[in-house]
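Other chains of the complex are left out, but the ones given are in their true place.
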């Protein structure tokens, strides 16, 4: 029975690609995303074509019980969850305070912060009992500095970062590796950046900054580091790291 | 007409004492707290006895509309809110992940993070129109580092800190001074620390660490710095500062 890698937020970007990578390394990847059944099937299909194991579920993480039931079902039907990739974002673009509704603010928190709390509450006790597990949390610049128009996003991600540290403080010594991975830049991801920019501008960005210029972060390469972190020996765990394109300035420089 | 200082979380500790200080400096202090009408009346009464202006309201900050309606009523009935002291905490003591219910986690966010968002949403547009205002946010060590048992508290406060930075990024140039004041230690506050420890242990702590040893942070002295921050000239605003007793170690040293 293969160990399971559960991906929350498995679009055609970091989530799906990391899932595919873990499948390639011998995990059964369970891909969960909110919408786009066709896209989900495409990702699962690609993993199957690689000759590896995966399954997919449409799941709205903010629905009551949705996360908890999925965790239970995966553990019962597929196997012990050894790795969680928590990849739910809450970026809604820049919005002034007046343009940020209570609902939007709460939604950001429900996905990016409460969502992780729910996953951890469901999964950590099982991992602790087994004495091992890994929770890889995709994070964003907004987790370390607030900015204009980022009221909802920064509040959600900042809370999430402190939650990661609190989870680490309780569970590291029980064998659970929590890593907070700060994605500090634009990812070559059709399902997030692509949708935010629209097809045309995204293609343009790819041609000018990405491609041979390597100025967009490549999900396959991000997956290398996610997998490395998950493989670190327990005497040398990384809790926090940043990732950005060589040609980009670090967040503290702009 | 006196300018108004609105205190959210006005117990016998930082909130009430800062309110009294602003009243002493010429503000009408509006003290809001969730419960203990007698305690509230005592605080308002003390300000009146000083010969200064204050009013008090019991208000559950997590109730829908409670914050918003209070802001409107104050502006209509008393005068323009020039200073907000946001002093709602979310410390519930150390609780393991298993011991932290979804409800507790959400409540922490509702008070400490969403509460500030609601106050800011209500008050910032008015302040921006007047070209001036001050929002003083009492914060805690949990805003800058997660810790064992602090899942709810740290997630709420970490989010709040990033929200403060986002508010500052949008509103500083419009004349609104947002300050994040990190209280890094135990405050000589009967209504919070006192209740958490119980009367006897609190008195003991006061006698050993506080009193002439100055090892408990004195609310009157904290109020000096709150008032100083509120009075800073707009060419030299502080966004973040820490406060702790001289005899205590800084959070990064323990």
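Each chain gets a letter, A and B, in the order it is written, and its residues are counted from 1.
Keep in mind that, in the parts below, a contact is a pair of C-beta atoms (placed from the backbone, for glycine too) under 8 Å apart; a residue touches a chain by one contact, two chains touch by 3 or more.
These numbers were taken from a predicted model, which means no experiment stands behind them.
Novice: Assuming 2 chains are placed, give the number of copies in the entire complex as this structure defines it.
Specialist: Oligomeric count for the entire complex in this file: 4 copies.
Keep in mind that, in the parts below, only the chains that are shown with their structure count from here on.
Novice: Would you mind writing out the residues of chain A in touch with chain B in their complex?
Specialist: Within the complex, chain A contacts chain B at residues 96-98, 100, 102, 105-106, 109, 113-114, 117-118, 120-121, 124-125, 142-143, 145-151, 154-171.
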